[in-house]
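And then chain A:
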Amino acid sequence: MDTQTAFQEVTDLLQPWARWTKQVQPNLLTVSISRAHLLPAVKALIDARWGYLSAITGLHLPLAAALAPAYDGPEPDPLITGGSFVVLYHFCNGDAVLNLRVHPPSIKDTRVPSICGLIPSATLYERELMEMFGIEVEGTPDTSHLLLPDEWPDGVYPLRKDYHGPAAPAQL
Partner candidate 1 sequence: MNLSISPLLALLIFPGGLFILFVGLAYEWVDRKLIAQLQNRIGPRWFQPLADIVKILAKEEITPDGVSPALFNALPVAALAAVLTAALYVPMAGMQPSFSFRGDLIVTLYLLSMITICIGLAGVNTIDRFSVLGATRTLTQLFSYEAPFLLALLGPAIVAGSWQISDISAYARGHWGLILLTQPISFIVALIGLMGKLELPPFDAPEAETEIVSGAMTEYSGRGLALFHVARDAELLIGLTLIATFFLGGIANPIEFLLKTLGLLLVMAILQALFARLRIDQTVGMWWRFGSILALVQILVLVILKSIGVL
Partner candidate 2 sequence: MKIGSMFGNVIQSLFKKPVTEMYPFVKKSSPERYRGQLFFDPSRCTACQLCVKDCPAEALELIVIDRAAKKIVMHYQADRCTFCGQCVVDCKFDCLNMDSQRWELAATRKEPFTFFYGNEADVQSILASAAQGGAQPPAQG
Partner candidate 3 sequence: MANQTKTEKFIIPIGPQHPALKEPGHFEFTVDGEIVTGATARLGYVHRGIEKGCEERNYIQDLYLLERICGICSHVHATAYALGVEKLANVTVTPRAQAIRQVVAELERIHSHMLWLGVAAHEAGFETLFMYSWRDRETVMDLLEGLTGNRVHYSANVLGGVKCDITPEQRDAILRGLDYLDERMQYYMNVVTSDETFLGRTRGVGVLTYEQAETLGSVGPTARASGVTRDIRLESPYLVYSEFPVKVILDDGCDLLARFVVRIKELFESSRVIRLIVDNLPAGELTVRMPRRIPENEAVSRVEAPRGELFYYLKSNGTDMPERIKVRTPSICNWSSVVVTAIGHKLADIPMILAGIDPCFSCSDRSVQICSASGGVSKIWTWEQLRQYGIEYYR
């Protein structure tokens, strides 16, 4: 299956839920959906055997970028402070890569549903999202630390843009 056919197929497949669709690169298609539709959309991809989940990426958009998102859509919430997150679910099918883009409304409300029920191997990526960004993944089976040390302080999320390491010098 060549790339364009694959994209056509997935565009049709995700038609009911897609808020906007954009082909960013010759082999990269971004489809934005609301988080409420994430599970049915992933289910549709699995049922149609369209590719496999390659990774989940979290993005932190600082305030300005979040207010003027790269590709305009109905979200985000105008009341946001501190920016917001984007979660990208990368599905690969041959040469074609689909970014399923979920945009929780603000930094206060970061919940996204877990897809572990559909794709068990997503647990590692979801744990990474929780650790690195503080994104709340609802219903993920394992919430323990994956990469960060056990004594890592709560509420400190290293991949957020406002994180620059502890400011106060440690006593040596």
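Methods note: a residue touches a chain if its C-beta (ideal position, glycine included) is under 8 Å from a C-beta of that chain, and two chains touch if they have at least 3 such contacts; residues count from 1.
Keep in mind how these were chosen: all candidates are chains of the complex that A comes from, given by their letters.
Computed from a predicted structure; not experimentally measured.
K.L.:
Only one of 1, 2 or 3 touches chain A in this complex; which?
P.N.:
3
K.L.:
Applying the document's contact rule, which stretches of chain A touch candidate 3 when the two form their complex?
P.N.:
These residues of chain A touch candidate 3: 24-25, 27-28, 30, 52-55, 57-60, 70, 88, 90, 92, 94-95, 97, 99, 119-121, 123-125, 132, 145-149, 151-153, 158-159, 161, 163, 165-166, 168-172.
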